[in-house]
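Only a portion of the chains appears, each positioned as in the full assembly.
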Amino acid sequence: MEGFLPPAHALGWAAASLPFMAWGLHSVGQSLRAHPERRMLLGVAAAFAFLLSALKLPSVTGSCSHPTGVGLGALLFGPAAMVPVGFVVLLFQALLLAHGGVTTLGANVFSMAIVGPFVSYGIFRMLSAFGLSRSLAVFLAACLGDLATYVTTSLQLAWAFPDPVGGIQVSFAKFAGIFALTQVPIAISEGLLTVLVVNAMARF
Amino acid sequence: MSAVLELRAVDHVYPDGSAGLRDCSMALGRGRRHGLLGANGAGKTTVLQHLNGLLRPTAGQLLLDGQAFDYGRAGLVELRRRVGLVFQNPERQLFSAQVEEDVSFGPLNLGLDDATVRERVAAALDAVGLRGHARRAVHHLSFGQKKRVCIAGVLAMEPEVLLLDEPMAGLDAPMQAELAALLDRLAARGVTVLLSTHDVDFAFRWADDIHVMAAGRCVASGPAAQLAAQTEVLRAAGQHPPLALTLHAELVKRGVLPPGPAPRSTDLLLEALRALPVLEYPGEINV
Amino acid sequence: MLIETAAYASRWRGVAPTAKALFALAGILAAWLAQSPAVLAALAAALALAALLGARVPLRTYLAVAMPPLGFLLLSCLTMLVGPGPDGVWHWSAALLPTAGRTALRSLTILAALLGLVLTTPLPDLLNLLRRLRTPELLLDLMVLCYRMLFVLRQAWDEGVTAQSARLGYRGWRHAWRSLGLLAGQMAVQVWQRAAALQMAAEARGYQGTLRFLPAAYPQARRQTVWAALAGGLLLAVAAGDRW
């Protein structure tokens, strides 16, 4: 939410995201030198991720949040590419839908374009290495990536607004508890949708 | 003639405030071939989407079998089972990797059992002449073949009414002829067919009834021959009269052809001309 | 997308994006500076009125756009106001009320500043501004492509859903999931095809590896920027006066 974080936190999270952003841009730039046509691909993929993020899934009713699509992207393009792509998606959400926000962009990039994709990608690699079926691995990767994003966001909020009695811990429990109502169904939906998409793509 | 579907004084306003239809009335006689004629943006697609329940009238009503249509869940399912709609762009309506998989989408949604679905898919692919392509990948097909897969996907639901949005767009002449023949076969089996087109010559040649649209209004409806002669109505809708009609009229006026009903296509006109005796005239002696 | 439509129709569409961005930035900084609820409320009101009266953004649009973030704000602030008491039972606690109130007002002010910008400035104009601010080229290219393809893909998506509905693809819960999966999968494949087509079209027009476009010219940019700086300065002065 625009303006929700105190200035020090907003700027701090932006600073924390910056090195990842630089690394993501550098890494993508390298791959573009070898495959210049991937520039268009990432651009179109960003549009697709934005579209998915604005999608209302059939099971989720009355929620103000949406799937992120970055889990799918991380599986397809790797987590490094998802930093700039996720940044673009989040910026567009702020500017075109007034979701998220410009002042909270740093914090959101950290949770959604860095933590989420890395968790998804890591889980997928790990589960694949254990020989889990592709569908289950994809489901868990996307679903847990989504949950990791939401846990990070709750932590960010808890840190900014600690409970006067119980401190950050209690505050985290509060934020995580409230947002679980919307985020857990969304994470499951995102996992399901990602499996469906990956399976459909595999048939082409 | 009973109307299987009818729009009665339908207005439609899009969410962005633009008017899609204004006071549009149109009845589709059962088992006939209908041409929906109009320029780009005249509202043809909007009409088709009303007839299939994808859009709801802002005012006015849709009648199915002469009864006001009930937009409840069950009503919509029944309407879409009975009235199939083929969209213009095949790329936007084929979702599966394989031909037969895509064709089975509709019948599966109808809740039919596997054996019936299999039968219907085979029959639909037969009807469009793609029996041998059932297991092929959709993206390896040509544009014309994709178009036929789309039609098969709707035929497999065994609709009573088949609506097609600009089915001839992008097809070359032989493919158009083939598709027209397919639609004729369907009409002969009793399916009511309505296709939209901006080609007055095609509409006049193919349709039994023509419905003319302009700027969201349903300007006129009637049997093809009768409507095509209404030059003023056609001009108001930005259409020329059919070429076969105009040529025929000029040739009759000049005594070349005998008076009588105009042929429905320039091919028939040419036949009539070719039936006339060849005159020898001085110019030819020099050749 | 409501914001999009409003921005293209805005009376301030022709105002230099620099000027509008400067004013919005001043609004954000002022919101961060100001302390008292009254001043924050006044700043929020000033920023909202600038958009509603100055740029003539329709009130209905403004409220419709602001509603979802306001819902989130309400939920978050309510979360701050519950907590375990000394007895370990959760109940309302007013301890964080001042913080919650100030946070909500600050949030509102910054939201108003941002809405003033995005409801009057189409995204391509903002991208041009980012280009002038030396945003990395790769990011700019991604944004340009993303913005254009957004509408293309959304139209394709909507048409796909319509076509599936015509074949009863959404008659029930299970059908809807299956249809969505098929459509999203097919669209994901399209991502590659569309990228290849764009690449080819770009090459046909002499593409050299970067997407370059000529920015629009704003003949009155200087004058407008001075006005925006003055107005922004006023907001900052009020906020600074409140703090110190």
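Remarks
Per-chain residue numbering starts at 1, and chain names A, B and C are given in the order in which the chains are listed.
Just so it is clear, contacts are C-beta pairs under 8 Å (C-beta built on N, C-alpha and C of every residue); 3 or more make two chains touch, one makes a residue touch a chain.
For clarity, every value in this text was computed on a predicted model and none was experimentally measured.
Per chain label, the copy numbers in the complete structure file are A x1, B x2, C x1.
Assume only the chains that are shown with their structure count from here on.
The interface with the greater number of C-beta contacts, when A-C is set against A-B, is A-C. Chain centres here are Cα means. That of subunit B falls 44 Å from that of subunit C. Averaging Cα coordinates per chain places subunit A and subunit B 47 Å apart. Looking at subunit C, one finds that residues 182, 185-186 touch two or more other chains.
Counting partners per residue, subunit B has 96 as the residues that reach two or more other chains.
Residue ranges of subunit B in contact with subunit A, taken from their complex: 96-98, 137, 139.
Those residues of subunit A that touch subunit B in the complex are listed here as 200, 203-204. Put simply, subunit C touches subunit B in their complex at residues 5, 156, 159-160, 162-169, 171, 175, 179, 182-183, 185-186.
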